[in-house]
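Apart from one protein chain that is not included, each protein chain of the complex appears where it belongs.
Order of writing sets the labels: A and B. Residues in every chain begin at 1.
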Amino acid sequence: MFEKMMNNVNTKCPLVHNITNYVTVNDVANVVLACGASPIMADDIAEVEEITSICNSLNINIGTLNSRTIGSMIAAGKKANELNHPTVLDPVGIGASALRTGTAFELLDNIKFSVIRGNCSEIKNVYGKTAATKGVDVNVNDKITEDNYKDFANLAKSLSAKTGAIIAISGAIDIIADSKKAYAIRNGNALMSKITGTGCMLSGLIGAYIGANPDNILDATATAVCVMGLAGEIAYDKIIQQNAGTSSYRTFIIDAISNMNYDILKGGAKIESI
Amino acid sequence: MFEKMMNNVNTKCPLVHNITNYVTVNDVANVVLACGASPIMADDIAEVEEITSICNSLNINIGTLNSRTIGSMIAAGKKANELNHPTVLDPVGIGASALRTGTAFELLDNIKFSVIRGNCSEIKNVYGKTAATKGVDVNVNDKITEDNYKDFANLAKSLSAKTGAIIAISGAIDIIADSKKAYAIRNGNALMSKITGTGCMLSGLIGAYIGANPDNILDATATAVCVMGLAGEIAYDKIIQQNAGTSSYRTFIIDAISNMNYDILKGGAKIESI
Partner (left out) sequence: MFEKMMNNVNTKCPLVHNITNYVTVNDVANVVLACGASPIMADDIAEVEEITSICNSLNINIGTLNSRTIGSMIAAGKKANELNHPTVLDPVGIGASALRTGTAFELLDNIKFSVIRGNCSEIKNVYGKTAATKGVDVNVNDKITEDNYKDFANLAKSLSAKTGAIIAISGAIDIIADSKKAYAIRNGNALMSKITGTGCMLSGLIGAYIGANPDNILDATATAVCVMGLAGEIAYDKIIQQNAGTSSYRTFIIDAISNMNYDILKGGAKIESI
């Protein structure tokens, strides 16, 4: 599936509308460009419907939620739905405050998302299971392991059935699922949690992949997750060689995304159908 | 002209007031510092007039326009005009939404800009010619080539006559013009469009150069464009040597700006008077 998904990003060069947080917005834009797509960031209520209309997909991220942009998110999402543009929700920190939890559910009530991506605590909170969070980080009790990953795949399938969205859970093992089928992806490196925004970057990457592959959201999402994880491995090798640290790691991850091609991805992806 | 322009930046260390977007703001600040000037970012209506008063120039960028800051842009611009501080407008994405187009013209109606810098689609839209845009990217029909660059120079001269501003069109060949004279600059590298913010960074750099050279805005702008383009070439050589990617490219561009001096610039600038 990878070849088709990647070719579509490269040939269509989709335009991705991002309403995202101000912490990692630059990295999100650079990742979208690195994979062969184009980003546009716009969050004012006076222009979001117009902007989303000229785009191929919409990425909504609540990482630094504020009252000014909640209405913009809803307006953009409704317009994207109307135009059948694929949409991704990154419910950053849902569970950490009533504002984030309430807004995430308001978005889910008003917008049909194609993909919902988060860490395990966030996805549990989307499900309505109260999961303890540690701010925007996953709770230690929500780690995905070889022992429990099939349970998380079932949780993801069930949440997909409930929401109609592809569910992408990021963790030591990533789970991507629709209501019937799931993938477990074993790419990535633990150091990715030591830089801010790898989750946000992945959601931007998913926005690019689903914008170019609207007819196969599950495989587009799984491909984006493999690209991100493999980039994390390639970058890790590089910082070990260079005795570098976490900021170089950030740089090398985006570098690896920009240099990714089908052969590299095919050789490095570790994906299991379950 | 380069030597005088650069010396003035280094000796005066101008303070540049930036009202810019939150996507590339960090890169803009670092580029302004890298070239020898100092940035200050301030966009609240309660302080923009005071802040612009202590600065040497003003850089307005509408990349993530929102209703809160439009009034701030106008107030700062009027104050800068009153104090005869040079001003630059970067009309990011003009044409992509009514808000951006309307605001750009509102800014042009209220503020006398010293420089207007954008890609070719953006500059055509400033001219009032309706140009299709692809979000914040240039439209494929608006590429500047060896065959058409003199036409674009004429367009820039004509728009300069209309607005009173130096016009800087960024493209494969950059065009810088006042109403009578134009420069074509053949520095830069196509990969610059694969990282976010090279345009914004250039506008910040122009802010620094015109802040230090208020008596020669045309040459100050052309020098800044050469610095940016040559930095793009030096950085490109470095990523090829290191087999690196687009995020390293961003880093190396700013590195090259910080290491730029008159000898490097004189040796590498490719500028033609037309």
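As a working rule, a residue touches a chain if its C-beta (ideal position, glycine included) is under 8 Å from a C-beta of that chain, and two chains touch if they have at least 3 such contacts.
Not measured: the values here are computed from a predicted model.
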item	value
Of B:N30, B:N139, B:S179 or B:N216, the residue in touch with the unshown chain	B:N30
Listed residues A:Y22, A:F105, A:Y127 or A:Y262, member touching the removed chain	A:Y22
Residue of A:L15, A:A34 or A:L65 touching the missing chain in the full complex	A:L65
On chain A, residues whose C-beta touches the chain left out of the figure	21-24, 26-27, 63-68, 93, 96-100, 134-137, 194-197, 243-248, 250-251
Interface residues of chain B (partner: the chain not displayed)	15, 22, 25-26, 29-30, 33-34, 38-47, 50-51, 54-55, 68, 250-259
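Here, only the chains that are shown with their structure count from here on.
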item	value
When chain A is superposed on chain B by its C-alpha atoms, the rotation angle in degrees, nearest 5	120
